[in-house]
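Shown here: the complex without one of its protein chains, the others still in place.
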Amino acid sequence: MKDFLVTQFGFSLVLAALVFAVIQGAVAYCIYYERKIAAWTQDRYGPNRAGPLGLLQPIADGLKFVFKEDYIPGHVDKILFVLAPGIMFVVCGIGFLILPWGGQLDASTLPWLGSHLQPGERMLSVQVVSLNVGILYLLAVMSMSVYGVVLGGWSSNNKYSFYGAMRACAQMLAYEIPMGLTILVVVLTMGTLRLEEIAAEQAASGVWNVARHPLAALILFITALAEANRAPFDLAEAEQELVGGYHTEYGALKFGLFFLGEYASMITTSALVVVLFLGGWHVWGVSALTMEATSIWAVLAKMTVMAGKVAILIFVYMWVRWSLPRFRFDQLMRLAWKSLVPMSLGLFAAAAGLLYFGLHRSIAACLAVNAVVLAGAVAVASRGRTPITGRQANLVRQAARNDVPLAEVRT
Amino acid sequence: MPGTTEYVILGACLFALGMAGFLARRNLIVMFLCTEIMFQGVVLTVVGFSQLWANLDGQAYALFLLVIAAVEAGLALGLVVLLYRRRGTLDAEAWSVMRG
Partner (left out) sequence: MTPAALYTLYAAFVLGGTGLYFLLPNPDRGKPLAGAALGALGLVALVVAWALIGDAGTGAAFYVLGLVALLCTVRVITHPKPVYSALYFVLTVLAVAALCVLQGAEFLAAALVIIYAGAILVTYVFVIMLAQQSGPSSTDRRSREPFLSVCAGFVTMAVITAHASKALESSVAAGGTPRAEARLASAAAESGAPAGLVEDEAKPSDDGAKRSAPKPVTGNAMALGGAVMTRYMVALQLSGLLLLIAMVGAVAMSRKRVPQEGAVSPRAPLGQAGREVPPY
């Protein structure tokens, strides 16, 4: 048993259980975090009754989800209605398996467990699975998460839920494309599909990918918001229009699973952004945070750094949510198909070109390419005569035709 | 190593089931789903052969099959939506005007 735990397989099992448990706990506290941030944005106190600073609030919320009556409305498609939250939960819960949390671990530095090993005798990678196709696994898992939303909305047999499901479906399909393309930009730059190698490479060279491709990082962050169904892309659950969107009919534990799924996918997507663009567990100038530091304490430090970066990104998610108004659906689609897809295609082609000339690691060349793509996008956008919000296009044309000021046409 | 014969048989089963479904079902969308099943059968077969000959030709074919499947899905679904808008039903029998 003691020896099994220091083999890679046993270690992976332990790590999977550990990370899963930590993420579930983190999700509960993400909700607290979100409510506090919302309160801070809106100049309120936020939860402050249960426990000191309201810290017991997530536990109360969780207990409420568990102890409410698990009600299934009479008009729903029962099988899919029960299945949908399960799909959401499972799919969002298995994405993190591929994420590298802390480089390599020298098993001999483990207290008690590794006492019989020589230093450097057995290296474990702090990652549950290391797949040859690495990041494609994460893309595959994330592309499955749309089924939870769509089935939940459809099986509820309620038109608001159904609209939510249709919106989610179209949105996920649209935003998966720029997401995949920007990920491919990183893959081209780094020359590997393995996330742990991407992280290690950034740590070794000290150059985070965001310094090379800031535009790609921004696009990836935007699509990550959309894939996690977060504001301003939460059209699928727009309260003002759709009651509750796809989970209108859900309550108690099943609603809680949807909720867990949403926050877990927030954690997974922001961890993805961190690994691809923000150097994973690396910080400059700290000797514990390099590839060479493999002791258990270094690994713990790396995991803390990684978790801290993820927490910062999640803060940005919430900040965005409580600052920006929601898109209208046509704006959402236009943003994806007319700006993000062409820009990420341009970046992808440019990254391939840089690779051809051997300049793919050169910061100046990469930045220049990003600037060119951004300038092109701005040029195209500013040449268009119609307002960027889109729906008033007819009014503008009408005003131009009749030669009257736009303000008069609007009234 | 996993046996190629078994993969070929499984692929043939999927292909035949897809074919039977294509002929038997009347819903246009389910008919196209059945063609996708036939693609899956072919994918299994070529992957099995790829392993048999220890090269990547079969897998490359399977990749191109994926391209064809994507093209087919896009066009077929566009057509189905057009047909549905015209007749308000997905029944393939609604379009049997050419039957003698």
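Things to note:
Per-chain numbering from 1; labels A and B assigned in written order.
Here is the rule we go by: contacts are C-beta pairs under 8 Å (C-beta built on N, C-alpha and C of every residue); 3 or more make two chains touch, one makes a residue touch a chain.
Predicted, not measured: the structure shown is a model, and the values here were computed from it.
For chain B, the residues touching the chain absent from view are 1-10, 12-27, 29-30, 32-34, 36-37, 40, 43-45, 47-48, 50-57, 59-60, 62-64, 66-71, 73-75, 77-82, 84-94, 97. Although one chain is not drawn, its touching partners on chain A can still be listed: residues 8-9, 12, 80, 125, 127, 129-133, 136-137, 139-140, 143-144, 146-147, 150-151, 154, 162, 165-166, 169-170, 172-173, 176, 180, 191-194, 197.
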